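A protein chain is absent from this complex, but the other protein chains hold their places.
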Amino acid sequence: MLEFFQMGGYGLYVWLSYAAVAVVLFLNVWVSVMRHRRLKKSLRVTIKSDSTATQAVEIRQEYVDA
Amino acid sequence: MHKFLNPARKKRLYIVLFIIAGVSIALAIMMTALRQHINFFYSPSQVAAGEVSAGQRFRIGGLVVDESVMRVEDSLQVRFALTDGAQEVWVTYAGILPDLFREGQGIVAQGALDEAGVFQADEVLAKHDENYMPPEVAQALAEAGHPTQLSTPDAT
Partner (left out) sequence: MQRLLALKNFYAFAKALSPWLLLTWVALLAYGVIGGLVWAPADYQQGEAFRIIYVHVPSAFLSLGIYTAMAMMAAIHLIWRVKLATIWIAASVPIGASFTFLALLTGALWGKPMWGTWWVWDARLTSELVLLFLYLGYIALHRAMPRPDMAERAGSLLILIGVVNVPIVHFSVTWWYTLHQGPTLSRFAKPAMAPEMLMPLLAMIAAFGVFYVWLALLCARNACLARESTSTWVQEEVINNA
């Protein structure tokens, strides 16, 4: 088992590579999923408060600016 | 009006093609002019042909000639020959060699030629090829007379 993690002495390089990929891909997913949730939530609030037109335009503007 | 390629779209298609063609041609001309500067190293044949002068700093790339590696005992001093299959250049180097350094391996060294035509390197990098296989397969290939390290760094 220890041998597996040492990777013939190159463990640092191998594991850092895989970790970097995992972190960057995770961040990509996290940002998009969070944006999806926020977007839906704010759109729901807008509809419920029943002043759709103006606020929905604001949301759209916010997203385009981001 | 809703045709796939109405006149307006056709015009924009030509503009797009024109941009790509223009940029490609400009870049191709530039890269041809700068060819020697884009190359990362010189081959032993280029060095033998006198393309670089003594004292000028440059990189040389080739395969370490079999049985040419000589080490000075109790020091990091090492001396070996590099070949591209046609010409050989001797290299001396004092320092830590990369893990992949061995006879028959492709390497790239940076430094300059001295008056005797020996390349004084201050950096040695290993260059490996694009073949990947388990050690047993490599051994079987070698025994069958197909050494795996014959591909020179210079494919031309």
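Should a chain be cited, it is by its letter among A and B, assigned in written order, with residues numbered from 1 in that chain.
The definition used in the following text is that a residue touches a chain if its C-beta (ideal position, glycine included) is under 8 Å from a C-beta of that chain, and two chains touch if they have at least 3 such contacts.
None of these values were measured; they are calculated from a predicted model.
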Chains in view that touch the one left out, judged over the entire complex: A, B
Residues of chain B in contact with the chain that isn't shown? 9, 12-13, 15-16, 19-20, 23-24, 27, 31, 35, 38-43, 61, 97-100, 108, 123-135, 137-139, 148, 153-155
Residues of chain A in contact with the chain not shown: 4, 7-11, 13-14, 16-18, 20-21, 24-25, 28-29, 31-33, 35-36, 39-40, 43-44, 46-47, 52-53, 56-57, 59-60, 63-64
